[in-house]
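Removed: one protein chain of the complex. Kept in place: all other protein chains.
Up next, subunit A:
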Amino acid sequence: METNLALLLLFAPFAGFLINVFFGKKIGKNASGYLGTAAVAVSFVVTLFFFLQVSSTKKAISVELFEWLNLQNFTVGFNFLLDQLSLLWLMFVTGIGTLIHLYSISYMHDDENMHKFFAYLNLFVFFMLTLVMGSNLLIMFIGWEGVGLCSYLLIGFWYKNQDYNDAAKKAFIMNRIGDLGFLIGIFILAHIFHTLEYTNIRTAVENAWTIDRTWLTIAMLCLFIGACGKSAQIPLYTWLPDAMAGPTPVSALIHAATMVTAGIFMVTRLNFLFNLTPDVLEVMAIVGAITSLIAASIGLVQNDIKKVLAYSTVSQLGLMFLALGCGAYEIAVFHVITHAFFKACLFLGSGSVIHALHGEQDMRNMGGLRKVMKITFATFLISTLAISGLPPFSGFFSKDEILMTAFHHNTVLYVIGSLASIMTAFYMFRLLYLTFYKDFRGTEEQKHHLHESPGLITFPLIVLAILALVGGAISLPGASWLNEYLAPVIAKPAVHHHLGPTEYMLMGIAVVGALVGIGIAYAKYMNKGEVPPQDSEIKGVAGLLYNKYYVDEVYTAIIVKPIYAIGSFFKNVTEAAISGLVFGFGKAAVFLGKQGGAVQNGSVGFYLLIFVLGICAIVGSIFLIK
């Protein structure tokens, strides 16, 4: 029963994918869209069933299908593990997934390849479920690669635009670098523990006293590199902002709410191992904090509405890694969940705006949409308040807990995180003011066509906005449902600080910081009514930020160009040496053939002469040898 249900949960999106791939064009756009949505909705319902069961029984469900690999002392089973952590993840993957599918029916309706879009989305959900449900690292790796593939397919969905294709390739290659680290980490873990099952590794860790710390540290570092690739951390973060080339629902589902949190999922999954390597955790905290600050600072000056949100995502992921690095896994998970709500809502809201403006993404050409798009504006405002960290919105609770943990861990990291938060509040309100307030700055024709998006688009927005509003309730300070729920999968719970004067002061600082950020944005864009200058006029620090610290250019100069140089060098060498050799053999054969052909002159007399001479030579040689 449980096995069948788990298989239904996993394979419903896959069935949706198959049908959409093979019959999508025949059944028509609407049918294809609703089918894709229904497939994910089925998964959501089954997940809900399991979720309720596990939260009441508190016992993880293990589904064993078959033995996949069997080497002498190393077996890998094709098993799934539905425990508290994976079910929590499944809840928001399938839940938000369903909403975004629903949204896409309307959003993608004018696209001729709509069935393909839904096929890819379904396939993505399938791989994400595999990633989350797997009971060992190898199955997680299948999902890990699969979501990377779907991300590639969906970023390059409008494949006729070469820039989009390049962005897709960039995402794929950057992810591959991380994946290599992940794979090496898996190999080392397999070598140390002779198993890849989470439960077995955990038992081994709890029982064994002697684990080679050096190798374990290397393994965890490799896994962290994998997480960096998937979750867009320094130095592998540059693909995520470019990934916004894909359709907006894709950005919401894959590049904000679900796939990019896979790295956090993996770290949380293996928290009992990461606990053993404090050095790696320290690296993680530092990388997370720096990523968070750098991405937030880039977000300050971006003018593309989706780019701002993309850098904001990178920044928030950085905060999550900061929490992970402090050993506060539950808090990172908490932020993953609240972030999924408000960031999905923000992306879908921006999609709604882009939809209304017929593809316009530059905020300099927006403004005044508040009056026309009331629902979009209201949901966007709630999510913006949530991400800025104002109480009582969900983002406040999760971000505050992260900063509090960071404060007790390391003051420098706390300051960096707080700065990033203030910047977040600023650029989010900058985005809000530029998009929804003042007067419309686009063309007359666009103004004429302005309209609120249809119900299929606004419904997911409303649901997500409500979740963004109340999502913080799952882990209130002092009385956290989430921490209790996750207790069985977290080996060492985060230190929960008593709510004393320090904590209230920190909360106060966070709120004041957010208000300062909002205040600056208000003064600049509401009071003075500034509009960001044109690209050519952006100079100085702003220019540096606007050009993303020239990281892409640096990568091009120090990595891409040398690789191309090596490539063209070897191309020339092989061209000259190997091809020259091969062609040389060919030419020699042709030359010899021509010479030999001259002997075949057709004169019987000549043949006979050769024949006789040959016989003479043979006979002569026989006698001579004797």
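What we mean here is this: a residue touches a chain if its C-beta (ideal position, glycine included) is under 8 Å from a C-beta of that chain, and two chains touch if they have at least 3 such contacts; residues count from 1.
The working rule: contacts and distances are computed from a predicted model.
Asks: Name the absent chain as its UniProt record does, using one of the following: "Sugar ABC transporter substrate-binding protein", "NADH-quinone oxidoreductase subunit K", "Spore germination protein KA" or "Iron-sulfur cluster assembly scaffold protein IscU".
Replies: UniProt lists the chain left out of the view as "NADH-quinone oxidoreductase subunit K".
Asks: Which residue, A:G359, A:G478 or A:G602, contacts the hidden chain when the whole complex is considered?
Replies: Per the contact definition at the top, the residue touching the missing chain is A:G602.
Asks: For subunit A, enumerate the residues touching the unshown chain of the complex.
Replies: Its contact residues with the unshown chain are 597, 600-605, 608-609, 612.
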